[in-house]
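Could you have a look at this structure, given as structure tokens, before my questions?
Complex shown without one protein chain; remaining protein chains in place.
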Amino acid sequence: MTQTATQRPVHWRPARVAEVREETATTRTIAFDVPGWPGHVAGQHVDVRLTAEDGYQAERSYSIASPPDGHRVELTIQRVPDGELSSYMCAEMRAGDEAELRGPVGGWFVWHPEESTPVLLVAGGSGVVPLMAMLRERARAGSTAPFSLLYSVRNPEVALYAGELDALARDGGGLDVSLLFSDAAPEGTTRPVGRIRPDDLAGTGLPAGSAGRAYVCGPTAFVEAVAGLLADHGYDPSNVRTERFGPTGG
Amino acid sequence: MAVVTRGFVGRRDPTTAQLPPGQYLTPDFPVLSAGPTPRIAVDQWRFTITAETGSQHGWTWRELLDLPSEQPTVDIHCVTKWSKLGTHWQGVSLDTLLEPVQTQAGYALVRSYGGYSTNLPLADLRGGKAWIAYRYDGGDLPAEHGGPARLLVPHLYFWKSAKWVSGIELRTDDMPGFWETMGYHSYGDPWRDQRYAGD
Partner (left out) sequence: MSDGEYVDGNAAAGMLAEAFRTEVSTATVTCGNCGRSGRFADRHVYDRGPGLVARCPHCGEVNARMVRTPTDVWLELHGSTSWRIPAPPA
């Protein structure tokens, strides 16, 4: 048995920005080219380190948005008010710029395309990023494992990957996607606006109990609340995998 | 040699204030901690100085507030490189609290609710250099910044200004605290860049 992607040594690697894509008004995807990248598994993250001319350094963790693809690592960064890295990366960073990445990191919050277990994904805000990597990997691998995404956002303007999620859901192949708006919803939305509720879980049609696996990602308070709802809904806590971003992000 | 990122400056104020080596000015007040914020009701709060002989001097919250207090304005320097100038506090000087304590001890081990600890020479708590502070910037000291009360000893790196302070042990030997046992400098003078053991 060779070393899996979750067992290789990790260290800082030079990375160069290959491409920048605006996603919403406050988020941007930055595609890095990382020579020697050992590959990664959907759900993993990287640590990014930026160094100023005078040697000052700052680092933050970001989930990988892209499925494994050679040397390419894509991150979707949300601009956080006063965010030390995010304000630079969302405004200033451009193709050709250099940074350092350490990773991939994370051996538990991962999904492998060989798995056929039904999966519930629950995302709060930018917590959708690692779950999107899983959905993109699922599509790339042609997996038909039943997947359901519950994606909680404040309003439609801040929903990430909206077009792509719509297309993936309409493709058939066992994925359904629900956007849950907490502040403002598009006209005609039947679900009353508000935070995620027990009713939202009932709608997915996925098995709970020992058969169900869930991945929950977002700010710590969101993840704690959802983990509670899942336990009430019959999920075995050992099948609920969580990734907490901390109070803000970066 | 680390890769340099074009145009990255970080969260730093470009004004040229006189700062210790390696420090950067910050406009905000970062919250750094080793664990969950302890929530201590003031009617349960106690502060105790224990001399090397074992004899104890303790204060309740009311007793602390009844002591003469001072309103120091000081610069603070965190080992994680941020500095904040001209911070306003209110608290009781350690000179006042140490007055009734008979001791020959040379060292202090400061302990906090929640388990944190830090060590420093007793001399660095005397001479108008340290306070038990309970107000910050005109209001009650918020829990996330160490309230109800924290040690304030700004001439050393700010990890020595223990949040949620519960007591000080006076010792004849220097016992390293929470970060001092993990590679941080035993004394921690920001002006001599004493961040790590051996600096």
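We call the chains A and B, going by the order they appear; numbering starts again at 1 in every chain.
Keep this in mind: a contact is a pair of C-beta atoms (placed from the backbone, for glycine too) under 8 Å apart; a residue touches a chain by one contact, two chains touch by 3 or more.
Worth saying up front: this structure is predicted, and the values here are computed from it rather than measured.
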item: Full-complex contact with the absent chain, from A:H45, A:R213 or A:H233; value: A:H45
item: Residue among A:V105, A:A141 or A:L229 that touches the chain left out of view; value: A:V105
item: Positions on subunit B contacted by the hidden chain, ascending; value: 30-37, 79-80, 115, 159, 179, 181-184, 195-196
item: Interface with the undisplayed chain - residues on subunit A; value: 1-3, 6-11, 45-47, 61, 102-103, 105-109, 219-221, 224, 242-247
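Note that only the chains that are shown with their structure count from here on.
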item: Computed distance of Cα centres, subunit B from subunit A, in Å; value: 39
item: Interface residues, subunit B side, partner subunit A - complex; value: 2-12, 24, 28, 81
item: Subunit B-touching residues of subunit A, taken from the complex the two chains share; value: 12, 14-15, 49-53, 55-58, 82, 84, 88, 92-93, 97-100
